[in-house]
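Note that this complex is displayed minus one protein chain, with the remaining chains in position.
For subunit A:
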Amino acid sequence: MAYSDKVLDHYENPRNVGSFDKNDPSVGTGMVGAPACGDVMKLQIKISDNGMIEDAKFKTYGCGSAIASSSLVTEWLKGKTLDQASEIKNSAIAEELALPPVKIHCSVLAEDAIKAAVADLKSKQK
């Protein structure tokens, strides 16, 4: 299968790979997907005192498009508020990476991961 240059770039040089301490109150963790389906994304966001996402990290088990989708959103998330983060749509991810139709679910998974990470952080802040 031929991949777009952007997918290949993120796959070859993934941005922001790693983990934060998931018990840190300023960290929100989203883990979505399932091994049986062939993709699992773990996305973490770290929020600063002023409510902005100051850092994001990911680890992904999945195909090249899944890795690229999660790598891309870690870049997009930095500097956004939680509300702005929640507005990131899978269609924007798919468009940016020029994902073929069979890989759209990878971008859906990335959107789900953002929502899960934001929800986790909000539940910690209550």
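In this text, a contact is a pair of C-beta atoms (placed from the backbone, for glycine too) under 8 Å apart; a residue touches a chain by one contact, two chains touch by 3 or more; residues count from 1.
Following the convention adopted for this analysis, contacts and distances are computed from a predicted model.
**Q** Determine which name in "NADH-quinone oxidoreductase subunit I", "Carbohydrate ABC transporter permease", "Cysteine desulfurase IscS" or "Ubiquinone biosynthesis protein UbiU" the UniProt entry assigns to the undisplayed chain of the complex.
**A** The record names the chain that does not appear here as "Cysteine desulfurase IscS".
**Q** Applying the definition given at the start, please give the residues of subunit A touching the unseen chain.
**A** Residues 1, 3, 11, 14, 17, 19, 31-42, 59-64, 66-67, 102, 105, 109 of subunit A touch the chain absent from view.
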